[in-house]
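Excluded from the complex is one protein chain; the other protein chains are retained at their positions.
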Amino acid sequence: MPESLSSIFIGTLLANNFVLAMFLGLCPFLGVSARLNTALPMGAATTFVMLVASLCAYGLNWLVTALDLQFLRLIAYIVIIASAVQLVEMFLKKNSPVLFRALGIYLPLITTNCAVLGVALFQTAREYSFLQALTFAAAGGAGFTLALTLMAGLRERLNLANVPNVVQGTALSLMLAGLLSLAFMGFAGLGAGE
Amino acid sequence: MENLDLPQVASTPSGAMIRTLGLVATICGLLIVSAYQGTLEAVAENKRIALERAVFKVIPKAASVKTFVAGSGGIQPEGTTQPEGAVKFYAAYDATGALQGIAAEGAAKGYADTVRVLYAYDPAKQAITGLGVVSMRETPGIGDKIYTDAAFLKNFEALDVRLNADMKYLAHAIKVVKHGTKQSPWEIDAIAGATVTSKAVGKGIQESAARLLPLLVPEQGKLTTAVEP
Partner (left out) sequence: MNVPLHPPRSSLEELLEGIWKQNPVFVMVLGMCPTLAVSVSAMNAFSMGIATTFVLVASCLLVSLMRHLVPKEVRIATYIVIIATFVTVVDYLIQAISLAVYEALGAFIQLIVVNCIILGRAEAHASKNPPLPAVLNALGMGAGFTLGLFALGAVREVLGAGKLFGFALFGADFQPWVVMVLPPGGFIVLGSWLLLFNWLEAHRHTGNEGTRHA
């Protein structure tokens, strides 16, 4: 299906936002997004892992199809993702310990982030070419970061507001997410081709 | 997850780790392969039934379906090796073995995700005579009108897909036009309020027909004769 790169990018960033429309990457979205200055690094780290996962998934898919071993595809994907996250962890620990500590437990949890595996699975299902896949991953990561940042900003503000106890916490995040998702529906049809 | 850097009194020897990983790999391998082999027949049967159901819906008189691929070298039954750039299509035959029509899949990005359609092509009329939706995730009540709206489905009773003189392209590309402005037999009247989804249907058919028909039409004589019902 010949989708243009810009259509994929805008579509995945806004209209089909990974978090607000496709429900991928919700655990960190609801968990990490309490503070603005952890949201951006988290988003960046996840985007990087998504790009790596996309690259590897493209190669692995070609390999698995060539060897006619489709039933091993899922295991291959998840092992590659786990390894990529391990590498990112080691890299950050060495080069930026502050960031490493700030992200804490959420860094290894990128392995179980649906968004990362989601990129690999969706690009395989839609049979994207190499460039299309990379664009898809980049836009997905950017969309994830965007949603994370928006949520963090809102929750930082709400920390100072008078919120009833019953709503505090995850229930509030979910309601906020619902409103954000509703707002993002306004982007529908963007990038859907001429 | 526990911090794996804690100092340990006795670290596991590599031999033990490799042995365990090998054991796990073997068990998992066995499980996956048995599941795959065990379900292979059932899955193939399910897919065949689903395909037949879809084709029978767009070509009402059909009684059996056969899958073919059309490539630059001509038409051949679907086999394990497919020539590069070959397009898959389905030939439907009635109970007596006569060709009733051709069905093919088209897909394009709609509002939410890909819209997949199956359309019926009549070689005698050189037109599309039926439309069925294979899968879509469009908005319920709006996008899903593409398979309930009678006026929209009427577009596909005689949609002109003639080839041009040198049989390389469609004489007129299929176009989706605003609701109520359809004038030519190769245009599709969009559903009011569901333009994006309607356009996806049109685009899917256009791309599929433009790829398939130039390869299929010159060879379509082979289909009516060389097949057993």
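The chains carry the letters A and B, assigned in the order they are written, with residues numbered from 1 in each.
Here is the rule we go by: a contact is a pair of C-beta atoms (placed from the backbone, for glycine too) under 8 Å apart; a residue touches a chain by one contact, two chains touch by 3 or more.
Since the structure is predicted, the reported quantities are computational estimates derived from the model, not experimental observations.
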item	value
Neighbouring shown chains of the undisplayed chain, as defined at the top	A, B
Residue of A:L40, A:L63 or A:V79 in touch with the missing chain, whole complex considered	A:V79
Touching residues (missing chain, whole complex) on chain B	1, 4, 8, 11-12, 16-17, 20-21, 23-25, 27-28, 31-32, 35-36, 38-39, 42-43, 46-47, 50, 135, 139-142
Residue numbers in chain A that touch the chain omitted from display	20-27, 30, 34, 71-72, 74-75, 78-79, 82, 109, 111-114, 116-118, 121-122, 125, 165-175, 177-179, 181-182, 185
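What we mean here is this: only the chains that are shown with their structure count from here on.
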item	value
Approximate Å spacing (C-alpha centroids) for the pair chain A, chain B	29
Complex interface listing, chain A residues touching chain B	1-3, 7, 11, 16, 21, 71-72, 75, 105, 108-109, 126, 188-189, 192-193
Of chain B, residues touching chain A in the complex	1, 28, 32-33, 35-36, 107-114, 196, 199-200, 203, 207
